[in-house]
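I have a structure here, written as structure tokens, and I will follow up with some questions on it.
Heads up, one of the protein chains got dropped from this complex, but the rest are sitting where they should.
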Amino acid sequence: MNTGVFVLLATLLVVAALGVVLARSPIRSALSLVVALFFLAVFFLLLDAQLIAALQVIVYAGAIMVLFLFVIMLLNLQEHPAEMARAGLRFLAGTLASLFLLATIYFTNRSGISNAQGMGAIPDGFDSTAQIAERLFTQHLFAFELTSLLLLVAIISAVVLAKKKLA
Amino acid sequence: MTAVPIGWFLILGSLLFSIGALGVLIRRNVIIIFMSIELMLNAVNFVFVAFARQLHSLDGQVMVFFVMTVAAAEAAVGLAIIISVFRNRETVNADEFNLLRW
Amino acid sequence: MMEQYLSVLVTFCLAAGLVGTMVGAGRLLGPRSDNPVKGESFECGNPSSGSAWGRFSVKFYMTAILFIVFDIEVVFLYPWAVIFRRLGWFGLSEMAVFIFILGLGLLYVWRKGALEWD
Partner (left out) sequence: MGLEILIAAVKALTVILMVLSLAGVLGWVERKGSALIQDRIGANRASIFGFAGAGLVNTMMADPLKFLTKEDVIPTGVDKLLHTLAPCVNLFPVIVAFAAVPFGDTVEIAGRTIQLQAVQLNVGVLFVLAMASLGVYGVVLGGWASNNRFSLLGGIRGSAQMISYELGMGLSVVVVVMTFGTLDLQEIVRAQGHMIGGILPGWGVFYQPVAFVLFFIAGIAETKRVPFDLPEGESELVSGYFTEYSGIKYLMFFMTDFAEIAVISALVSTFFFGGWQVPFLGDDGFHFGSTSMALPKLIVVLLQLASFMVKVLFFCWFQIMVRWTMPRLRYDQLMRFGWKGMLPVSLLNLVVTAVVIVAFQEWRV
């Protein structure tokens, strides 16, 4: 049952991800990505990461992808014929990607973790928001404060870049 | 979900990452390249969460917060750049962004 | 634990089924008759002036960017809100710094006039 759920969700996820790369029209591509992000959120839920699952939908699907859709509509991007890379580059890219995938499978097998009998039970309170918050606001305090600077820079540069008249 | 070993998650994560990388390499539309990068970031998030579950350590989940923030900042700035380039050159094809090329 | 995920899954499936059934039933039960005038886009009776897909104001795009940034702020606030009692003044000051820095961003955007619609 569990394995079945995994395979089903994984198939849907991979199909959606392929949709992002292969769809001709950018808007379909963006929607495929939304679907893929949604299935990722379902995976997070099943991995006992409820908080992350909800935030995944709020941040990625609810905010970032809306921005992508806006830009696609703003620039009125339709299908474009000469849009794929040259055949040689396509072949190279495919080879590299499959090599990477094969390497992962090989090393996963060799390390023996995939033979383990599942992930086992979780400790009590592992999925509670309070524990993640505890980590985030004590151990990772510095990184957290730095993100505010990152966001500040993002706001300023977006305003500067996107405004029509620069002073 | 406890019956599925971590290896499967790793392989699925790397499959997603490869698909994203493929998108970056074969598509010429800058916006789709951007979306493929988002996909790659998400593949990494996925592996973080899977390892957090396997190792019973919440640091993996905390890391997802920061990846999300970086992805958001990247999307905001990147798309602003695309818009301002489009204003000047009327294109979003990565091959035609060649003013800085030599 | 399992109960929680089951409830989410079942609700999703039922809601999706309902939505799908509605669209499907509408397709089956509704009559069909196509003609070129009916297929025109509705512009209050005037002949259609062609495709509507064009470019629109960059203002909307600025709104979306600002939304992303402040949405991230809110996202950090949820876990903080759960435990800020336990963290006390320490947690308060650390969040105060975070909000202050993003507040500077809001102030900048405000002063630059990116929030104006004219």
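Labels A, B and C are assigned to the chains in the order they are written; within every chain, residues are numbered from 1.
Keep this in mind: contacts are C-beta pairs under 8 Å (C-beta built on N, C-alpha and C of every residue); 3 or more make two chains touch, one makes a residue touch a chain.
Remember, it's a predicted structure, so these values are computed and weren't measured experimentally.
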Touching partners, among the displayed chains, of the absent chain: A, C
In subunit A, positions touching the absent partner: 27, 31, 34, 41, 50-51, 53-55, 57-58, 61-63, 66, 69-70, 73, 127-129
Missing-partner contacts on subunit C, residue numbers: 2-4, 6-8, 10-12, 14-16, 18-20, 22-23, 25-27, 29-33, 36, 38-44, 49, 51-53, 56, 60, 63-64, 66-67, 70-71, 74, 77-78, 81-82, 84-85, 88-89, 91-92, 95-96, 99, 103, 106, 110, 115-118
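One rule holds in what follows: only the chains that are shown with their structure count from here on.
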Pairwise touch network: line, ring, star, complete, or other: complete
Averaged-CA centre spacing for the pair subunit B and subunit A, given as whole angstrom: 6
Separation of subunit A from subunit C, taking each centre as the mean of its C-alpha atoms, in whole Å: 18
Rounded Å distance, subunit B centre to subunit C centre (Cα mean): 21
Residues of subunit B whose C-beta touches two or more other chains: 65, 68-69, 72-73, 75-76, 79-80, 83
Residues of subunit A whose C-beta touches two or more other chains: 46, 48, 51, 55, 59, 63-64, 67, 71, 74-75, 132, 136, 147, 151, 154-155, 158, 162
Footprint of subunit B on subunit C - complex, ascending: 58, 61, 65, 68-69, 71-72, 75-76
Residue ranges of subunit C in contact with subunit A within the complex: 1, 5, 8, 53-56, 58, 60-62, 64-69, 71-73, 75-76, 78-80, 82-83, 87, 91, 94, 97-98, 101-102, 104-105, 108-109, 112, 114
Footprint of subunit C on subunit B - complex, ascending: 65, 68-69, 72-73, 75-76, 79-80, 83
